[in-house]
Structures are given as C-alpha cells and as structure tokens.
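The complex appears here minus one protein chain, its other protein chains still in place.
Note that the chains are named A, B and C in the order they appear, and that numbering of residues resets to 1 at the start of each chain.
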Amino acid sequence: MAIIMSGVFDGITTGAPIHIMIKNMAAKSRDYDDIKDLFRPSHADYGYHMKYGIRDHRGGGRSSARETACRVAAGAVASALLGPMGVDVYAHVVSVKDIQATVFERDQIEKNPVRCADPEAAARMEELIMAARKDGDSVGGIIEIRAEGVPAGLGEPVYDRLDADLAKALMSINAVKGVEIGAGFAATLHSGSQNNDQMRITDGRPTFQSNNSGGIDGGISNSNTIVARIAVKPTPSILKEQKTINTSMEETSLKVEGRHDPCVLPRAVPVAEAMTLITLADHYLRHRSSRA
Amino acid sequence: MAIIMSGVFDGITTGAPIHIMIKNMAAKSRDYDDIKDLFRPSHADYGYHMKYGIRDHRGGGRSSARETACRVAAGAVASALLGPMGVDVYAHVVSVKDIQATVFERDQIEKNPVRCADPEAAARMEELIMAARKDGDSVGGIIEIRAEGVPAGLGEPVYDRLDADLAKALMSINAVKGVEIGAGFAATLHSGSQNNDQMRITDGRPTFQSNNSGGIDGGISNSNTIVARIAVKPTPSILKEQKTINTSMEETSLKVEGRHDPCVLPRAVPVAEAMTLITLADHYLRHRSSRA
Amino acid sequence: MAIIMSGVFDGITTGAPIHIMIKNMAAKSRDYDDIKDLFRPSHADYGYHMKYGIRDHRGGGRSSARETACRVAAGAVASALLGPMGVDVYAHVVSVKDIQATVFERDQIEKNPVRCADPEAAARMEELIMAARKDGDSVGGIIEIRAEGVPAGLGEPVYDRLDADLAKALMSINAVKGVEIGAGFAATLHSGSQNNDQMRITDGRPTFQSNNSGGIDGGISNSNTIVARIAVKPTPSILKEQKTINTSMEETSLKVEGRHDPCVLPRAVPVAEAMTLITLADHYLRHRSSRA
Partner (left out) sequence: MAIIMSGVFDGITTGAPIHIMIKNMAAKSRDYDDIKDLFRPSHADYGYHMKYGIRDHRGGGRSSARETACRVAAGAVASALLGPMGVDVYAHVVSVKDIQATVFERDQIEKNPVRCADPEAAARMEELIMAARKDGDSVGGIIEIRAEGVPAGLGEPVYDRLDADLAKALMSINAVKGVEIGAGFAATLHSGSQNNDQMRITDGRPTFQSNNSGGIDGGISNSNTIVARIAVKPTPSILKEQKTINTSMEETSLKVEGRHDPCVLPRAVPVAEAMTLITLADHYLRHRSSRA
C-alpha cells in the first residue's frame, strides 16, 4: 500500500515534495539467514560488502528489486504531469530467452502474465518460464518501451542529452545489462542510406519515413515515437548449487532459497515505464524553463 | 592543438579548474551554406531548430562530433589520476557493419586505421569503408571498451550506479544508439545458471569464473574487468540524395557535401575511452570520500 | 518522536540513505481555519500563494518552522560523523532585542530557557520575552554559532566556498535575515592592520593572534574556531491587529491566533547548530575525496 505523506492537499500538489511511503507488509527476513555470510553470484552482495563493509542481507537490502516499487510510485506522479499533455508511455516484453514476439497488439499486453503484446508468443514464454522454475533455473529477455506524443525539443545537449539520460535511467533498473534506442545495435548492420529517417510533410506537420533514430537525434526528441529496448539478464537467484566465496574469503557453495522469481521481466515492465516517465518529466520541466 | 589555460602550475594541478582550449584551425564554414535552411535526416538539425529556434549550421555547431575533442582532453586528465592506480582503459572496434573481429591482439589496435584488434578483420573492414565512401554511403559498427584494474566498490546505488553512469556517458557520444555491459543483450539468451559469474579464491584473492556481469553487479564494480560495448550508427551525412524538409516546413531534398567520414568508428574509439575514464574518475573520487 | 526508517542496521549505517520520520503528534489544524484566505504579514503565505497558486494553510504547511525538526535530526547524523574527529559545534543566544550577553559561560547555555551563555542577561531576556507575550507582540535577536576543532582545508572555492555554503545553510532557517562570519559587519569598522589575523607558531602548530576571519579565509577553513552569527527577526505571528489583504486581493485585517511563540531564538539554537554540522559534514566528505 502506497501512502502519500506530503505534498498533496485537497487532491492537488502544493509544490512541496511529494513523499510516498510503501511499507513492506510481507518481509520474511529469516529466509535470508543462510546467506548472511555468502556472496550470491552475480548479485550485489560482493560489491556492497566491498564498498560499505556492511551488508543488510535480509532480502538483499537496498539492492533488492523491492526498491523499484518506489520508482513506479514516482512514475505515477510523472504520468500525472505528462498524461494531460498527450504523452503515452508503455512497455512490453518482446523476448524471453530465444522466444520472440512477432506480433504487436497493444491491448494484449495486460491480458497475459508475461506482459507480451503477442498472445501466441506469450503462451510459449510462459511455458519456458515454468520450465525454468521447475528446473531451479531462471531466464531473461528484452523489454521494449515506447513513448508516444513527446514533443520535439526535449533534451539538453551535450551533457544531458535525452538519450543519455534515458540510458542512465533504464540501466539503473536491477538486472538490466543493455539499453538501445531506435534501431540500436541493429543500426550497425544498416548503411547510412538505409538507416537515415527521411522527412516529409504530412497533414501540414513534419513526419519521418522510418524511425531508426527512435525519436531522438542529437540528444533531442524529434516528435517521432521514442523507442527503447532493455536487456534483462536471467535472475541470478537460482536453486541450483553454485560456487562462491564467503565474507571470510573462503571458497564455498550455495543454493539460494527464499522467494525468488525465475523471470523478472513481467515485473520490470512497469518499472521501465516509470523510469521513462520520470526522465521525460524531468526534461519536460527543464525544457519549459527555456520557453518565454 | 590543446592549450592548458588554467589549473596547472609548475606541472602540477593546483586544485583550480583545469581549462583546456582546442582551437578549430581548419574550420570551413562556407561548406555548410547550402544546408543552412535544411534539416539533414537523422542529424541533430531538426531537434536543435525545434528546441532553440536558432541553429548554428556551420559544421553542425555544437552537435558536431568536433565537440568530442574536449572529451578526449578531459579523459587525459582522468587518466593521469587513474593510471598510477593501475587502471587501464582501452577500446577497439569489434565490428563494422557485418564484419566482426574474431581475434583479440591488443597491440594491433593502433596498427591499423580501423583500430581493430583483429588485423585480418581490420583489412576487410577498411575495404568495406572504402566501398561505402565510393558509393557515397556510410557504415556503422560496434566498439568494445575494457577497463582493467578497477577496484571493487565504485558506484553509488541506487541512483548513480556505475553501470547507469557509464551508460549515460557512452550514450552521450554522437551517433551512439546502444550500450551494453558484460554479456549485455546476449545475456538474455542465457539461463541464470549459465550467466552467473561464480566466484573462487585464486592466489588469495576473489576471482570470477566468467565475466557476464562485465565487472559490475548491483551498480558497483566487482574488481573484474569492466566491459562495455556501444552501437555506433552509420554516419548520417551521406552523398546520396535524401528526402527532407526545410525551415519553412516545405518538402525538399538534399545531398550533403562538405567534409564527411563514411565511418566514424575509428575516431570514436578514443572518445569512448575518454568517457569511460571520466566516469570512473568521478566515481573513484566519490568513493574515496567514504573511506575513513 | 523520530523514527529511523532506513539506512541503519545493527546500529551501523549501511550506506543506504538514512530516512528519519518525525510524526507531528500535536497538529491542531482547525486553529488555522480563520487565516485560510488571509496573508499573514511577513509570513510565507503571500509568496507561496503567488508561486504555487495553492497553500496548505494548516500551521503554515511547509513554510512552518516545524520543518526544522528534520534539520535537527540530520544534524545529529552529521554530528555522529564529525564528533569522533574532534569537531565540536554549539550555538547560544547573544542578544534578544537590545539585551546583549556580555559573559560567556558555556555550561550555562542549557541551564536557562533562553539558551544564553550569560546567566544574568538570560534572566533579563526572559523577562523581555514574557513582556512581549503579554503585549501580544514578539521579539528577535542574535545567535552565535561556534565550531571548534574543524581542520584547515574544508571549502571548495570559488563556487562552494565554506563561508558561502554556511551563509546559505544559515539563511535558509526560518526568520533568519542576516549572517555574518567572524567580525562580520563589525569588520567594516576596523582598519586592515587591526582586522588581519596575524600568525604565530604555538606548541609547534600554526595559531592566530585574533579571529576576525571567523576561521575561514578565501572560502577555506583555517583551523581557527569557526564563528558565525545570525539575525533572527521577531516572530511575525503576533496577536495585535494588522493590516493585510486576502486571496481575493481585498484589504482586510487580522489577528493571528493559534499556538505562537513570542521569541523563536531558543528553539532556533539547535537548528543553527544542525545546519552548521550538516554543512561541515558535506565539506568534510568532499574534501576527503581529494586526499590520496
């Protein structure tokens, strides 16, 4: 349950900071006692230990994806700002391991547990995830984020380019190992003449004949749909035995227990939307200050 | 020529800001008169026009990759800080269009004009670039950056994670459309048990049996080599005729002239190194403030 | 009651943000209904209304000095960092209206309700405050802050000078209208030869023969005691009738009711200490990052 602690009065923001508090009502800290002195492979455990010399092992502490709940709350505030302007941000799962969505039906996204816009692929993704769970293993995949209705002009080159800030925002999400905008890595297989988004005037307004730039050129939005994709690695918490070390720097092994998810992609979809909304809202406010 | 204007006295930094000035000695502003009122497709032109209402068309103004020269200068300062600590940052071209390097010989990187660590692939890449030039077209590719010797502990979760800041720094380079860390997008094809970097003790020190995390877990460096890759799109300036619009919002076409490069990858290698060095230096200084 | 919500585990900070929550257990919002549509003279009401178009009138909302409770909480954290280093920060009331302290006995500060280090003056100050209360009026005065044991070297000229940041921190306290460092405004009555703090070596360490600089020269601490004074205006909430306008921009008058204090100085003493501690802690951490 999210409780608004400050910043809203009579249903309207007052200009004071909006403090939203989400209490973890289902903490089971005891589940984590066994891993207190172990570093779970590819988790934040070792880095936190080396950096801070202390680690709240209960559920991963601050490195837990539970933290992303607050990003979704902040994204809801950003959405309240951008929505009335016509900005529409949504995300969906485009692949789980090697299963790719090939159809895009937006209204399907929330109709399957994978949050995939291709219902047929979604069914196969779900099967794959269940098989991974059964196997004590995990899978990752790719999420696509789209932001429609973003006006041209957002972004502050050269150090706060919109694409750079989006990359930071999305890469900051737990388990994300890659970010691409528009054609992204696939753009490297195009020639310039294929990749350039040529312009026309349609219904009196500038339009683009393609969207390899993903709505951003030179760090500034160009009014085309902003498109980004993120690579989400397979959850590092698996039930299989793994080699690791402990805080005494001795070799050991572990099997992670506790509540874990064989695939975090469906849960990462609203987080990716939220981080995109937050980034756009920040840039919208910065941009507005330059308008007379 | 880079001139140090302030901040260094008797060969040592004084604590005052270091101002380095690089004069453009070869500006040919007249080359750009023809495109004054046109928006070059997939260039920053349209965004700058929509954002600022004015655009310095001479060479692209601030959106020109000429701007990256100052990043390389700043990277040299960061390198003077990190080098003596044993941090070694280098980058190399791993693909140009569909030609991929399959061999890594570090000492080859600076021996070919493509800055590729695979001399045989480099020769084919060079041919491909020459063919693109002849054809009035352009090509892109992928650059890999490695940072060896980075100690564990750099990164400030959750909002200034090291991977997030690296993503921002690298995505801010002109023509970059994607950033991945470690296995990156390929990690989505792994199962968790394949992707996790299991830990051992080697020679008394923690080591990893793989590096799918690319040296960063939970936003903090883990002492493994930091590995990132960036997607560089084909240069949008091509000699082929393209459809576009002008500042009067009329349809027209253009053929870009002036000095242009059919492939910016080799020039982007030192820029990618510099942005990585700057990011690491910032985080090193931040981290040091937390050490008693 | 202050509740630590995050950032501390087993009595030690974890590196995660420390969230301290203080619930207002004695809110009497109804007290403020009468002033809902009025701007109290020399209060934040008019500015908030003009800036935000909405104002939480209950107790002044965010502009209330209640907000300073969180500063005191943050100051306690800063103190936990600086205390063990030998930094000792304390403040005391040096004047209330025209009554000035002429004696300094540190152990007297907490022994009288005015927080004045001169017990005889404190008694007269208390009388004056009681008379103001009886009269439905209010009084202000001056608080001095001292920070002993601050090492030389804190401050980041030219834009984050220690004196500049202290001035900002102290001026941000409700009702503060002036800040001076060392001799402050009185320095303008000195000649340079009187005002300069000449240096000697005492017990092998650099010392100063006076402290007109208040421990800061050129924006950097010089190891002398840091001394600052702040002017606190008389509380604007008074019971006397005053002319004002309302949100309909009509002339009217008001008598403030509700709980109000005829003199906020004693309560501002810990806030001034806290803001000084926070500023010193920030600069200590910044400075430490520059030490090899």
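Note that contacts are C-beta pairs under 8 Å (C-beta built on N, C-alpha and C of every residue); 3 or more make two chains touch, one makes a residue touch a chain.
Worth saying up front: this structure is predicted, and the values here are computed from it rather than measured.
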Which displayed chains the hidden chain touches across the whole complex: A, B, C
Decide which residue listed in C:20, C:35, C:147 or C:167 touches the omitted chain of the complex. C:167
With the full complex in mind, choose from C:179, C:226 or C:269 the residue touching the hidden chain. C:179
If the missing chain were put back, which residues of chain A would it touch? 15, 285-286, 288-291
If the hidden chain were put back, which residues of chain B would touch it? 6, 9-10, 12-16, 48, 51-52, 54-56, 61-62
Mind pulling the chain C residues that touch the left-out chain? 39, 41-48, 50-51, 62-63, 67, 95, 97-98, 132, 137-142, 152-155, 157-159, 161, 163-172, 174, 177-185, 187-201, 204, 206, 209, 212-214, 216-223, 231-238, 240, 242-245, 249-251, 262, 287, 290
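To be clear about the criterion, only the chains that are shown with their structure count from here on.
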Which chains sit in contact with both members of the pair chain B and chain C? A
Tell me whether chain A and chain C, two copies of the same sequence, contact each other through the same residue numbers or different ones, using over half shared as the line for same. same
In whole angstrom, the CA-centroid distance of chain B from chain C equals 47
So the centre of each chain is just the mean of its C-alpha atoms; given that, what is the distance between chain A and chain C in Å? 42
Per-residue overlap in chain A, given as positions that touch at least 2 other chains: 48, 51, 62
